[in-house]
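The complex is shown incomplete by one protein chain, all other protein chains being positioned as in the whole.
This part shows chain A:
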Amino acid sequence: VFPARPSWSSAVSIRSPDVYPRNQRLHRNYIISVFDEEDNDVTPQPLYQADPGSVQAKASRFFLDEISGGSTSDQTITSASFSMPFSRSVLGSSRFSSQSTIESINEEMEDTFPKRDILFMSCCFPSDVQGKRVAVKEQVTENMLNAVIDIYLSETDCISLLDIPSTSVSVEADNADTITERNKQYAEICKNMVGNEKYVDRSIQTLNDALKHKQVQSDSIVMVDAGTFVSTWEMYDTVSGPEPDESVSDSETKKADIPEAAVDSSRAAEKSVSMGSTTSTGSVTSSMKDVEAFGNSLNAEADLQLIMLSERFQQNLLATERSIVGNVFQPKLAAYRQLLVLDNPDRSLNSEAVEQKTEGSENSPALEYLWTFSCELSRGRSVSSMTWNKKNPDLLAVGYGDSESSDQKPGLVCCWSLKNPTWPERFFHCDSAVTTLDFSTNNPSHLAVGMHNGTIAIYNVQSQNNQTDVINSSECPNKHMDPVWQLKWTLEELSLTGEDKVESLYSVAADGRVSKWFCACLPVDVMKLKRIHDEKKTESVVSALTPGLCFDFHPTDSNIYLVGTWEGLIHKCSCSNSQQFMETYKKHFCPVSCIAWCPLSPSLFLSCSSDWTIQLWKQDQFAPVLGFTSTQKAVCDIKWSPKWATVFGVVNVGQLEIWDLKSSIMDPLIVESAVPPVNMKCLLFASHTDCLVVGDSVGQVTVYLLKNMRIGKGSQVKDKYTLETVIQSFTSVIT
């Protein structure tokens, strides 16, 4: 008997049925298949399917195929599974059973099946134990199938894997006596050995201590249900720590703890206090939830004080006030901005009356009254001058002061904003009556104020709390002694660079000096520019200077300016020549109250005076081009319209007139009379809209809208030429 061939494939090769009969006497390889009465193959399949990755799966499948394939044959063929080249050791045990089954297989097929299953198992397992075998498949050829293969089964030696002999022997065993004897001998030896005192047999018993009950009581753990509503911003707040407005940098860092008060701010004290109050009141909230009464607890009063002192509250108040006022004045403001005026839907009753009114005055140019800037501060004071802010055209500075009356009330300057016509944004009390104002261009928050006592002060309108001026000329040695009649900031171009525009403040005062003030945040270095000489020889030596009442700088060339004097003369001067006038225009015989260069035609200017006349001059002509008279009242103020070249506005004592040279040079286009005893004092056109403001002697500044001025359709350039052509046409008629 010799072992099976190691080759796997050869062992697996099937013996075809027709080959079988030849070798029947040597081998009994057959496949077990079960048929029922109807010859259906009901061969049970193995329950255990080996790992498909292993070779054994193939083998068993192969085996199964053999089983099914063998259904056609009459005789069953045992496959070569019995002879599969598993390890011999395992096969040995299986061989025994297999040999026994082989003999009885044909007779009792059912009985063998369990054994067969065991066979399967034993066949299956070894391959797993062995691990994977790479199946080297030889091509099964016909010849190979037909070849005779001898397979020998043999028994292997018995291999012991583990043998632990027992240490106890039964009393009834055969060698029990000998073992007992030997034990006794050993005990004797141990007893008699030298140094056996070291070893003593001893028993011991563990003592169990007595048990005692002990009780411990502890405070019950208080459970509190807590819930929170989490939203995006709550998470953001937690992550970013305190509110961003308290310290901007904290929003970047991820601090969860609330910091103490912000440092270095005057508001810090209020804020920290207010924070402290919120934390203290927070605890109060948890105790009283549905409190209906108000004002009872001390906390509420303290809250009120703190709240009202906080700056945020003041800002909120400001915003609220503006919203309310905006609601009230909404149609007027819309008209100012030249927006479509919406009818208030709640005012359905009055709409008919309103419509009728507007229908009548649709076509002709008219002034529409919008609103009045007035408050209790300004009531009773006469408006002396007005000016728009250069940067924010909605901000109007108004100077109040009565220069003509004998009692000199302290002056007042109010800065009005369009957002609130009922209360000025800023107001400054001045020492004496304010006569003139001007906003600076380079520093839009600087407002220069000229006063009746000759002081010039500059206020910073930006800061809310600062009620005092930044600069005051009262300590200057060379300050004006007499009322400052006009102030103007001018931008001068430096001859070197041409880029940097230095701004200087010029003033003309009743002491006959036109002064330039260098303002570099410090008072002033006065440089006297001009002495206005009396043209006629006068014997009085008291003063060789006549009061200058007004001046105006050339719109494009800031070196040249015109000065109007008490005598009715208009001098054209240059900044570079402080000794002599360039030109003198003589027509008026009363003090010239106002001069205005035409902004669109730089060679024309208008002058008005108390002699009831308005003169239109051309720069190079010594006689006025045109003169206008409408009423027999002194003309206080005259201004060109910034939008229409041929339109200018005039204020004389009793009325406001709008002249349009294109339509008529004899009569004003629009006349708006003042209600006596109110006198109109000064006039200003708004730069961005069609409105103008008029100040009167009771402290009101009225805003009017110019409507239906059809001439304003063309461009400015076109208008300029229009003006010149108009003038030329008239002058040609006259001359």
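Definition applied: contacts are C-beta pairs under 8 Å (C-beta built on N, C-alpha and C of every residue); 3 or more make two chains touch, one makes a residue touch a chain; residues count from 1.
Throughout what follows, contacts and distances are computed from a predicted model.
Trainee: Out of "Large ribosomal subunit protein mL43", "TXD16 protein", "Pyruvate dehydrogenase E1 component subunit beta" or "Dynein light chain roadblock", which one is the UniProt protein name for the chain not included here?
Mentor: UniProt lists the chain left out of the view as "Dynein light chain roadblock".
Trainee: Can you work out which residue in A:Leu153, A:Ile307, A:Cys590 or A:Val653 touches the chain that's missing from view?
Mentor: Candidates A:Leu153, A:Ile307, A:Cys590 or A:Val653; residue touching the omitted chain: A:Ile307.
Trainee: One chain is left out of this view; which of A:Tyr336, A:Phe373, A:Tyr400 or A:Trp423 touches it in the full complex?
Mentor: Only one of A:Tyr336, A:Phe373, A:Tyr400 or A:Trp423 touches the chain omitted from view, namely A:Trp423.
Trainee: Which residue among A:Asn146, A:Asn316 or A:Thr725 touches the omitted chain?
Mentor: A:Asn316
Trainee: Quickly run down the residues of chain A that touch the omitted chain.
Mentor: Chain A touches the missing chain through residues 231-233, 235-237, 243-244, 251, 274, 277-278, 281, 284-285, 291-292, 294-295, 297, 300-301, 303-304, 306-310, 312-314, 316-321, 323-325, 327-328, 330, 344, 346-347, 422-423.
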